[in-house]
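Pasting in a structure now, in structure tokens, and then I'll have a few things to ask.
Rest of the complex left out; these chains stay put.
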Amino acid sequence: TGVAMMKFKSPPVNSLSLEFLTEFSISLEKLENNRACRGVIITSAVPKIFSSGLDITEMCGKSMEHYTEFWRAVQEMWLRLYGSNMVTVAAVNGSSPAGGCLVALSCDYRIMAENPKFSIGLNEAQLGIVAPFWFKDTFVNVVGHRIAERSLQLGSLHPAPEAHKLGLVDELVPEEKLMEKAAAVMAQWLALPDHARQLTKTMMRKAVLDRLVAHREEDIKNFITFVSKESIQKSLRMYMEMLKKRK
Amino acid sequence: TGVAMMKFKSPPVNSLSLEFLTEFSISLEKLENNRACRGVIITSAVPKIFSSGLDITEMCGKSMEHYTEFWRAVQEMWLRLYGSNMVTVAAVNGSSPAGGCLVALSCDYRIMAENPKFSIGLNEAQLGIVAPFWFKDTFVNVVGHRIAERSLQLGSLHPAPEAHKLGLVDELVPEEKLMEKAAAVMAQWLALPDHARQLTKTMMRKAVLDRLVAHREEDIKNFITFVSKESIQKSLRMYMEMLKKRK
């Protein structure tokens, strides 16, 4: 059918580790180069969680080289996904904070399971960190400036119904109908001639993609400087402790 | 009353041919230079159709010179209409795809007949072509980035109720009330002092207008290159065949 299915399966919470991101980018590249593949549905094989976002262990107590490699991998994933020529549909079947939300925001269409226990948002501020400018740009392109400003400052995690109301996700469906709906949406998007659809997508997203490409090294440097601060390291360690205790 | 009425009357579907566009621009220029004229209501004299958009016969099997002249006329019309100092109200009394939608989007206010059989949208992608960047900019200024991205990629033609929900049109009224409502809206806008209103309009639209002015020749070149491709010519011929059969 020309449609690939990508199921995140890195228990317990589909953290975006360096390894995960590298594999994700390679998979996207392979699909992109496969002319038989025209669309990809992204979902999770882990119950209740789509992706918990960037793996905090990659940002704690590691070397500058490691931070550099990690951040480049985050950028790479986003550049490939947001700029993909394929139709990309996120079937958000669980919670999706921070980097997990970015993955969903970077797709062409977002369908979420209508479970109010599932939430989604760029909640970086809650952890004492700041979403990078290109997370913000991607968010603004989806929900507009005002909703983004408020949600980012509050580090909001929006329950599915609220996320839908804000336009963060396009549609809610009962969880058992999620894949069926994703396939139907994909079919609708694939009904369009690829070339015209791809050029249109590029026209809409190029400015934001170009901005990261132009400032990529600077963005890496900013990340390293930020993450190396003792205060930030402390925040992240505390957050990890809290996560461990929750389990 | 200082209000002009412009009724598109080029049966069967008010295609924006080179001749039509030239006449449209000249009429706008005349009204603009007529100090007694402060506003214009744009509507159609052809039943069920506002304007079907750019005349595809102008883009098929013609010379480079013709394409150049045609595209310059499309640009000219938009620069005059989107940048008009007059109050411009679109009374959309029929379907309005592609270039027809652009005409409506370029006005200050859009009222549409609440007939769900009438649809409006920038459906270029459906024909295998891409809306130019300034069609896109005009659209984004009206409905925002997300709705524009989705609608343009899908080449959506939105039935009147949906168009209203998306903000593509400002108001729906029963068809028989359309002109009365347009006059009332016009009166409301004309109650403002011209000078302040015009400067405000310029402030809001200048960035997008300037962008085409700065890239006008490049945009013509892009159009010619694109439309001259054999694959595009084929798409357009197929589309015209389909239209003929429909009749």
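When the chains are written out, they are named A and B in that same order, and each has its own residue count from 1.
Please note the rule applied: a contact is a pair of C-beta atoms (placed from the backbone, for glycine too) under 8 Å apart; a residue touches a chain by one contact, two chains touch by 3 or more.
Only a predicted model underlies this, so the values are computations on that prediction, with no experimental measurement involved.
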| item | value |
| --- | --- |
| Given 2 visible subunits, total identical subunits the whole complex contains | 3 |
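Here, only the chains that are shown with their structure count from here on.
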| item | value |
| --- | --- |
| Copies subunit A and subunit B - rotation angle from C-alpha fit, nearest 5 degrees | 120 |
| In the complex with subunit B, residue positions of subunit A that touch it | 108-109, 140-144, 167, 170, 188-189, 192-193, 195-197, 199-201, 203-205 |
| Residue numbers on subunit B that touch subunit A, as the complex places them | 124-131, 133, 136, 144-146, 148-150, 152-155, 231, 235 |
